[in-house]
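A single protein chain has been omitted from the complex, and every remaining protein chain is retained in its original position.
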Amino acid sequence: MASIWEYANPLKFMRLTDRVLPWVSVLAAASLVIGLIWGFFFTPDDYRQGSTVKIIYLHVPSALMAINAWFMMLVASLIWLIRRHHVSALAAKAAAPVGVVMTVIALLTGAIWGQPMWGTWWAWDPRLTSFLILFLFYLGYIALWEAIEDADTAADLTAVLCLVGSVFAVLSRYAVNFWNQGLHQGASLSLDKEENVADVFYLPLLVCIAGFVLLFLSLVLLRTRTEIRLRRTKALIAREGMADA
Amino acid sequence: MIALLIRDLKLSVRAGGGFGLGLAFFLIVTVLVPFGVGPESGLLGKIAPGVLWLGALLSCLLSLDRIFALDWEDGSLDLLATSPLPLEGVAAAKAMAHWLTTGLPLTLAAPFLGILLNLPQSGFGWLTLSLAIGTPALSVIGTFAAALIVGVKRGGLLLSILVLPLYVPTLIFGAEVARRGSAGMEVLPPVLLLAGISLGAVAILPFVSALVLRINLR
Partner (left out) sequence: MPDLGKYADTVLSAYGVSIALLLVLVWLSLRASRKAKEALAKVDRKNG
């Protein structure tokens, strides 16, 4: 019986993703193009926010992915620590830069939107603050990967950092809430559509979210493949060095 | 464990250790703040709790990379790892030594620096209390981060990037206690939350630090 752990084998992973990756990337590109064009050209303005409501199609999906990328890294780190599958550690490494970019997009679009709406680029609102902290966690995580030479040690250390960081990220979220009640409207951007966004905005938003998820997936697969190849090259060179000696 | 603790204390009090450095830095930060923001005493009194907490946190940060670096370089960390004392104990002793040489003196110095910043009368007790509760957490978290990068040469910048987000909850609750205390507001909730973080960190992180040290010594 084929279990999903089979794909933890780098060779099988490469073979599988070789087939899957083109499809995922095409789907990602298609849904992003459709969603963003739909959102940008064919949705009405909000009666309060005017045309700035169109920023939601970038802001919400990127913010979602910023958090989910960290969550995916957490799961991958756990799998690495428990089952020692190298692909898992490399996938966590591959996801981090994507997560950073998502966080930056969420922060930037938020700031650009906040300028006319709240009258300021930046406010120490709990969600903004939490995202800034998340950004710092991503930076630390990537910096640690870069700093440590031995690959397995780096994988172990970053995995532990990811676990501890997650606990502290949750703590920070509560601390920040305690420290300042915010400007963000409670559930305005959540997924239960009854309460907030009307269908006209909701459907293209869903397409955009799907597009960001698929984009994240394809980038992580691509980057994981890169990491596996780099690892393999390194191993081959090391073996060669030994043969020469 | 106690022998290790005493050894570390001696090392840090000796010239070039972290003891004087942290205190001096704390003093510098507090003295320079009024030059930066202006001498208006009302404003200074208002920002004093936050400035003092921040100063204490930065002074802590300054001596973190000394926790393991010397022992790593001269190989005594390997010796410690093979000694009968478990690494968990080593990590706890190291964090304790760091706290005794930075956290504790900073806590004791803070009220005097509070005078310089025109801290309101009601704030002194709460400031000292919040630092007394919060600085152990700073030391333990710092020890964890120092253990992570023990094998990295010139890891100072990396260390501060790693520690920065981890310090956020402690800083928020600690400064909140001091701020509310000096404004005469209700302080019990942040005190309890700060104590919770501190106790949790002290209880769990030495084990994680030991795990990380084992990975690094492999």
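Order of writing sets the chain letters: A and B. Residues in each chain are counted from 1.
Heads up, the rule we're going with is that a contact is a pair of C-beta atoms (placed from the backbone, for glycine too) under 8 Å apart; a residue touches a chain by one contact, two chains touch by 3 or more.
Model, not experiment: these values are computed from the prediction.
**Q** Relative to the complete complex, which of the depicted chains are touched by the chain excluded from display?
**A** It touches the following shown chains in the full complex: A.
**Q** Out of A:Ala76, A:Val98 or A:Val164, which is the one that touches the chain we can't see?
**A** Answer from the full complex: A:Val98 touches the omitted chain.
**Q** May I ask which residue of A:His86, A:Arg127 or A:Arg225 touches the chain that does not appear here?
**A** The one listed residue touching the chain not shown is A:Arg225.
**Q** Under the stated touch rule, tell me which residues of subunit A contact the chain that is not displayed.
**A** Listed in rising order, the touching residues are 36, 40-41, 45, 50-52, 54-55, 58-59, 62, 97-98, 101, 104-105, 108-109, 112-113, 115-116, 215, 219, 222-223, 225-227, 229-230, 232-233, 236-237, 240.
As a working rule, only the chains that are shown with their structure count from here on.
**Q** Let me have the rounded angstrom distance from the C-alpha centre of subunit A over to the C-alpha centre of subunit B, please.
**A** 32
**Q** For subunit A, which residues count as touching subunit B in their complex?
**A** These residues of subunit A touch subunit B: 133, 136-137, 139-140, 143-144, 147-148, 153, 156-157, 160-161, 164-165, 168-169, 171-172, 174-176, 178-179.
**Q** Tell me, which parts of subunit B touch subunit A in their complex?
**A** Subunit B reaches subunit A through residues 144, 148-149, 151-152, 155, 158, 161-162, 164-166, 168-169, 172-173, 176, 189-190, 193, 197, 205, 208, 211-212, 215-216, 218.
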